[in-house]
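The complex appears here without one of its protein chains, the remainder shown in place.
Take a look at chain A:
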Amino acid sequence: MATLTHQESVTAEYLEVTPGTRKKFMLIIVAGVILLAIGIIMSMMGIGAAHHEGAAAAHGAAHGAAEHHGSAPWLKRLIVSLWHSNVFFTGVAAIGTVFVAIQYVAYAGWSVLIKRIAEALSAWLVPGLVIMVVVFGISYFTHDIFHWTLPGIMEEGNANYDEIIAGKSGFLNLPFYIARMIIFLGLWAFFTKRLRDLSLAEDLNGGTEYFHKSINVSALFLVIFAVSSPIAAWDWVMSIDTHWFSTMFGWYIFASWWVSGLAAITLCTILLKQAGYLHWVKEGHLHDLGKFMFGFSIFWTYVWFSQFMLIWYANLPEESVYFNQRLGGFDGQYTWMFFGNLLINFVFPFLVLMTRDAKRQMIMMKIVSIAILVGHWSDFYLAIMPGTMKAENGFIIEIGVALIFLGAFLTLMTNRLAQASLVPVHHPFLDESVHHTT
């Protein structure tokens, strides 16, 4: 190899999380809390959140008695946005391990230098599981998120009885639902820990034994994740619109998580590099991450469009209601987001990352990865809000909650990053990654 001519030895490198950085993360959380407080006060006083009485009433007629349940608007918004941000952040966290696993199974060498970042991304999985169980527990009694949690909705003869939802009782019932949630997230967290432990042991002892073990663990994890992630998407997102279903939905949510996870890894790599770490990460690595983000932005659009076009073309009422609500429903409340979603998640990354030079420049990659993260958070907003908040949605509480999550997520992630060397010093493919050129 050409670049082998200047041989330098790669040494361990430890991240030092400065008090200044911790303060920044705290500031993000504080800003979130302030926004949240402002949002709650505004919502209590009846300003800020859109009140489209007409639209709500018109829609309420279609849903009948079902419309009149749930908590006060501010509380409902808080619960729903906790769910929304948690589903997004937990998914992104899971992608960290998925990324590592795919690299192992593919015998990929280039990504070794950024492997620790992907590992650290998964630090949120356990808190994510706890928050998810708690928020679901609360919403099970307030019925704010899932329509199917209404008492009596599956009992024939009850005032709330809904025949279609009753038909889904085999899947959407409390014990099974909670079990799935805990088992899936538990398994993801378990494999995260397993791969992390193997990687840390490899740092200490060296040898290829850990590498081969990691491949087996990764392969098993990928199979489990492939089956569990679509089911998680049905559970956590699709069952909000309980009547509606789409066979593309699992892939659609996975694509959203996956491209956000890639953007998070990229953004973290760039920020660390700009802070003076990751000396060995060069343009080539950035280029590959850029190709990943570019490609999977298109993949997300492909899945999104496949879902949209079939529903649009067939125009069956029970299917098109989903897009009806988002395209023009609730007085066009979500229309701008619907199209903005495509702009920020497809057109923007597609056009900006098309050239080779853009993928090799930190500033471009930074802008695009931030756009993708914001864009896919909005994508989840668009998937969750119309079904839960109807026309009563807002942004201040939601962004406040997202900022709190972001601050906490970053704190946990940097903690895990600082626990081990940023360079996996004994990874058998480390040399290949150091000399990676594209």
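We take it that a contact is a pair of C-beta atoms (placed from the backbone, for glycine too) under 8 Å apart; a residue touches a chain by one contact, two chains touch by 3 or more; residues count from 1.
Here is the rule we go by: contacts and distances are computed from a predicted model.
A.B. asks: Between "Rhodanese domain-containing protein", "Quinol:cytochrome c oxidoreductase membrane protein", "Branched-chain amino acid ABC transporter permease" or "Thioredoxin domain-containing protein", which matches the UniProt record of the unshown chain?
C.D. replies: Hidden chain, UniProt protein name: "Quinol:cytochrome c oxidoreductase membrane protein".
A.B. asks: Just one of A:Thr11, A:Thr208 or A:Thr355 touches the chain that is missing; which is it?
C.D. replies: A:Thr355
A.B. asks: Tell me which residue among A:Met309, A:Val347 or A:Ala418 touches the hidden chain in the full complex.
C.D. replies: In the complete complex, the chain left out is touched by residue A:Met309.
A.B. asks: Please output the residues of chain A touching the missing chain, sorted low to high.
C.D. replies: Chain A touches the chain not shown through residues 1-3, 5, 305, 308-309, 312-313, 315, 354-356, 437.
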